[in-house]
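Missing here is one protein chain; the remaining ones are kept as they sit in the complex.
This part shows chain A:
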Amino acid sequence: MASSKKRDRFNAQSLGMPLNDKVKEARVLMVGAGGIGCELLKNLVLAGFGEVHIVDLDTIDLSNLNRQFLFRHEHIKKSKALVAKEAAHKFNPNVKLEAHHANIKDSQFNVDWFKTFTMVFNALDNLEARRHANKMCLAADVPLIESGTTGFNGQVQVIKKGITACYDCTPKETPKSFPVCTIRSTPSQPIHCIVWAKSYLLSEIFGASEDESPEVDNSEDSENAKEIEKLRQEAQALKQIRESMGTEPFPQLLFDKVFKDDVIRLRSMEDMWKTRRPPEPLDYSATAQLDSREAVEKTLKDGQRVWDLQENISVFKDSLERLNKRMSEMKATSKGDAAEPTITFDKDDDDTLDFVTAGANLRSIVFGIETKSRFDIKQMAGNIIPAIATTNAIVAGLCVLQSYKVLRGEFTSTKEVFLSPFAPERLLASGRPREPNPDCPVCSVAQTRLLVDMSRATLKDLVEDFLQLELGYGEDLTVNHGNDLLYDPDENENLARKLSELGIKGDSFLTVVDDTERNPRVNLVLNVQEKTGLEGKPIKSLDIAGKQTRDEMPTPASPIPRRKTSVPQSNGHTNGNGTSSSIAGKKRSADEALNGDTPDSKRSKIVSNGAEDGVIVLDDTDGAILIDDD
């Protein structure tokens, strides 16, 4: 097509034909169609990437529109993936786009599916999904370009199994949690009251209260066991009050319960208040003179100002009524359904936000703690991460630049780039990719896909036949399925059971830990694939062949590499270009141009390791992500 050739002119000119062709042939997956995703999709489409798959489970919200430019006001509540696809398609009809309004963790997106892509872009906003995509890309051995932004900050890194560090090579920060007694009995900071209003009050009244909030640490020690028991009784009493929801006295019943009766009980425990200011109960009837409708409306519009006691009580009552109304409507429409409808906290849902703001502030007043504006409480309760178009534009652009290196297979000359908006001398800090951490529990493992005939495969088939006989493992080994222990030498009663009876399905991941003291193997991650009517043995590896000698032999050969001790990471020198050998007068090709940074990187080519060397730490680190945008 002549016009499409013309359209492609600048790309072909600057990228050079070989790379431009690679771009056109590439089939890529973009996980997340939010802030970074919108920018990235635009860039991918205009760069002429052949096929782009978009996965996002989210729908569009008003607060997205300040940066997610593929979406408009009329798209609110529609699927991000689908709207993004439609909007972007028009700008390059030659690109094939496919959208999935689904969770990337769904089983349809299995390792084989990941394997069909040239590379994957993570444009996500949460730790869990990032970790999942990281794990899947490692299992499928597909390069991953990981990115994130928060406010003016952002970062991009390329993850290639065995060559560069993976997402989990550095531990991530754990989200903050508070002891249950701090939240329920002895708050001292505004955040304690906010967590109380959100994770206790709101969820006891409108939520499925058995959901335990990760923000509240319910672990008990002997010292607070009694108090925790008391708190359980309190929560029970609250459930009783929940029964009267929708009736006239409900707001006052609830108010008196949590801001008066519970407080009086707490205050009666004199030991607690010897050195603390005792809490002051609030009286609903004393403030019977509630604000007029107009006054409440006015208060609600003023979210930047800190409301006073009267205003908080009025908002408490008003938002409670709104939530009540919603709940009864939900109940009416869900008639017959077994599950009780619930309302959970959403930072962009005004009703829940107003309720949490008023609830938290009233509790703060009870305990003599500083009260906060709705604007501030929204940030604290919703873990809001500031997000703007500019940062996303920069990060998405960097992702595409890295993708060119990936297409050429030059993983060691990719860059890990951090935006450094507050270092006025540079704006970007780009460095060499980090090497895989040999202690990484996710990437420094061996992996194989396993064909399993679910109708007959037993744990014994797996442990004795496959692992010990075929792969040559010794007696000391452990098999885990997620956090569940399936087998170890002392836990062998399950051996005769079928894997299907042990909760294992297609696409389950099992981890095999070699517990031999001398020269143990790295952990082995097995990705189960269902295969009916498998001939011969019910378990076969897709990636490892051959019968192996057992560990008792003097020099056991093993297809699974042995662990090595960790070596400190060499930092190398960041960013040096080395000397350039370009000769004046000779016209440079695009190839050379793109290699502009390589003289030095060729020299220091990282010895591929990854699976070959790794010590495994089994602690499953969990944590919050620092860099986010939705």
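As a convention for this text, contacts are C-beta pairs under 8 Å (C-beta built on N, C-alpha and C of every residue); 3 or more make two chains touch, one makes a residue touch a chain; residues count from 1.
Note that contacts and distances are computed from a predicted model.
Trainee: For the chain omitted from this view, which of "Glutamyl-tRNA(Gln) amidotransferase subunit C, mitochondrial", "DNA replication complex GINS protein PSF2", "NEDD8-activating enzyme E1 regulatory subunit" or "Cyclin-dependent kinase 9" is its UniProt protein name?
Mentor: Going by UniProt, the chain not displayed is called "NEDD8-activating enzyme E1 regulatory subunit".
Trainee: Write down which of A:L266, A:L282, A:L398 or A:C440 is the residue touching the left-out chain.
Mentor: Final answer for the missing-chain contact: A:L398.
Trainee: Which one, A:S63, A:T170 or A:N519, makes contact with the chain that was left out?
Mentor: Counting the whole complex, the residue in contact with the absent chain is A:S63.
Trainee: What chain A residues would touch the chain not displayed?
Mentor: 3, 6-11, 13-15, 39, 42-43, 46-48, 62-63, 65-67, 69, 72-75, 83, 86-87, 90-92, 151-152, 188-189, 223, 274-277, 300-301, 303-304, 348, 350, 367-370, 375, 378-379, 384-394, 396-398, 400-402, 415, 417, 421-422, 424-428, 430, 573-585, 587-588, 590, 593-594, 596-597
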